[in-house]
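The complex appears here without one of its protein chains, the remainder shown in place.
Think of it as A, B and C in the order they're written, each chain with its own count starting at 1.
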């Protein structure tokens, strides 16, 4: 940590800052420049997390050197984490191919979609039972009934399942049905929810918030890791931008950026990132080419009847085409698409 | 609602769209242009909220005409809502002057700060007991002990109190101590939490999310209103921007923009919007001049010892100066700063 | 300047960095922390502007301490600059009240608008003769004929005039007619144009680019100042944001932020910042309350016939109302609205 002092900081102020730093059990290293004086802080930077050094009179700026996340950092673990979702590996050369409808709507529809995405090569089935909707008047999901349908469908097709949990009061319920929790973008900084799923040992798909930096995303992962759950898969799903032609802005560079900062796997979700079926295939391939550990795609067999986010879903045949292209690209990149142990 | 068809939409597609619209009990009004065909949809637009019209083959774009929020809209209620927080009015010419520390840290500190902001003219006391912190290693608040201190301090100084609730499981607990719930920016789209506070009748200070549009903010207010709680005060507290010199970007135009769309009061929070004491006073005055119904300011008597967000707090004497300027501006604007009924 | 080395920087790399720094005539100050080694660079930071220190192997990050602009900085000149536009002062307590149509359209229309804004209290007349339009098919301005009309109208009403110059080849032509150059937002980083107006001694109204940080704006001002022209007035006119309800996002905090960094005056332009007449008055007052040195407003007597940007113009009577409110606010703030020497 480096403390930059103000232009006309007094000797008394400088002395006060040094005392505060040393009072935390750290060493201060004074360096007087032509225009500015700076103080290097030597020792365990974590000690200074709660100390508002910037509020000390005479301080202009505090520059942290270490990332504020520890367990999620590449410094803590240089080799990539491989997360196992009921036998399906994500990370370290293994691709998680997640597909399914936005919301579970009925057993029949779920069955038809699962059959299609399984045939196309997906290895994890998705479907929402609790839906975070911007409007209180929009469809809110089937609840536990939806969880049962998802579980049952996944079992019949030999696919692990992932579904969103929005409320800390329902973590226990969702736990009983799912193989992987999804934390949605709107809940990336719902810290109570992160703590709850952190206390389980079930894999968590943590989606990046719409205005979260990659560092913010890793801080949220740190919440889960610090509770003891190391099975976190990050997901880039688009951020806010001034260009509203597509729903969000797909930040493909987040994939290699995470690689420089963390050992956690990261997948991409072009369905939410763009919200447009005509952009999804290109972005899915771009994500894989950038090194993503998997792709999350929404698929629906009748988008115009979908109760949630129909316009952004691919048709089963569009998904099959895309899955073909993704498979060939994965081969070129030397990546594997693993299947669950008991899968036929 | 207007449905714009694709350039080469077939007659069959057009017919299918019309059938879908009429199937919802609405009337379709076809209009063939030189290049494009459009269909005006006549009837109650609310019926179409769940119907993914954009997913119908041949449809290029769906343009809604009515805002998706109803109860919060200016159409629903043209006269401004006045929210009463234990006797203090906010809205319709009454200013809510909310001040206090970021977090409740001790009874002594809370007492000293309350004495100072009360003397300066604040009419509502704030203080956090549960803190949403980006880092799991940062100070998380005193919990119920903090709520007790806040309640007790408010009572002694005759000030209503406001404090944040982050977890739907704690709404009942916080309810017992506070006069007003605060929903923080990170929870603006925590829909389960909005539903819980919506089921009480206590005032809610709803902060705008960092990447929420004004429309999104009003949709979240609609969640609370639709549960029957009409006592919602909106709060502009800065949004994300490419210019990171200040912590966030203070969107002062949100104040007059809300006026054109909603009857709900809106206050500004320049402390979180800028995160810099050297910018807070100017932004507080700008907010009032733009027509805000109040100002939320963080005040701390020793920012360098603050356990949370010290660097952005004003000192009591800085707040007193600013409160003076705000009072003179309020007079020029013809606004009143009401005091609770029993206040001395 | 502080150079932060990578986690596993070798002794050889450290040595190489030190040699490079000393080779520039600067002193290097090594400081070894628990995790990282940093090098403080002492001496004239300007020498290092062209040296790509970040590209040296082993370097993780370079943190500049001094702002990259010199002449525009508050360090270079602590007292505020007052720019005189043909007798009208802007800065240091004097407000520039600029008003007029987006484009000069005819002598009659210009006359009617000038009469109205003069009567309302504006002290500088604006009008565009060369218009930067997003579409090649949109109205591009009257050219020299428009400059003549503007000059003539200003003279008849005793008002200095300001008009945009877009092309370095026309600086000479525009110079002959105007009292102040306007550099539009799209040309804020048209460095050849900045250099040309910098070589004159005529005041320049420099508008902030839509994606420029405040620092970028000051760097562009530095281009003009470094050519010898010290008469620069900055203008906040809205930046890009994810919320497209208004045309741009009015960054009112830029006003106090500039005060902490520069001695140059800064005015606000709520017409372009919002593009909506229903938001302009609130934002104009917000800008003044935040400390702006003036307000730039577009006024048109028949917006629906305007050849450019009609929908964002105020009507003359709306401007008169707003000017009244601005005058009363200016009095409260102790600011003066100066008139040109020869004005009646």
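Worth pointing out:
Note that in this section contacts are C-beta pairs under 8 Å (C-beta built on N, C-alpha and C of every residue); 3 or more make two chains touch, one makes a residue touch a chain.
Computed from a prediction, not measured in an experiment: that's the story for all the values here.
Only one of A:145, A:172, A:243 or A:317 touches the absent chain when the whole complex is considered: A:243.
Touching the chain that is not shown, out of C:104, C:166 or C:258: C:166 (per the contact rule at the top).
If you put the hidden chain back, the residue from B:36, B:169 or B:215 that touches it is B:36. Touching the omitted chain from subunit C are residues 20, 46, 49-50, 52-57, 68-69, 132-139, 166-169, 186-187, 189-192, 195, 209-211, 216, 219, 222-223, 226, 239-240, 303-307, 309-311, 313.
Along subunit A, the points of touch with the absent chain fall at residues 211, 213-215, 239-246, 249-253, 255-257, 260, 273-274, 278-279, 281-283, 285-291, 328-329, 332. Looking at subunit B, the residues touching the absent chain are 2, 4, 7, 29, 31-36, 38, 40-45, 63, 65-66, 75, 240-242, 244.
One rule holds for everything that comes next: only the chains that are shown with their structure count from here on.
Compare each chain's C-alpha centroid with the centroid of every protein C-alpha atom shown, and the nearest one belongs to B. Summary of the copy comparison: rotating subunit B onto subunit C for the best CA superposition needs 180 degrees, to the nearest 5.
The geometric centre of subunit B is 32 Å away from that of subunit C, both derived from CA atoms.
Taking the mean of the C-alpha atoms as each chain's centre, subunit A and subunit C sit 40 Å apart. In subunit A, the positions touching at least two other chains are 240.
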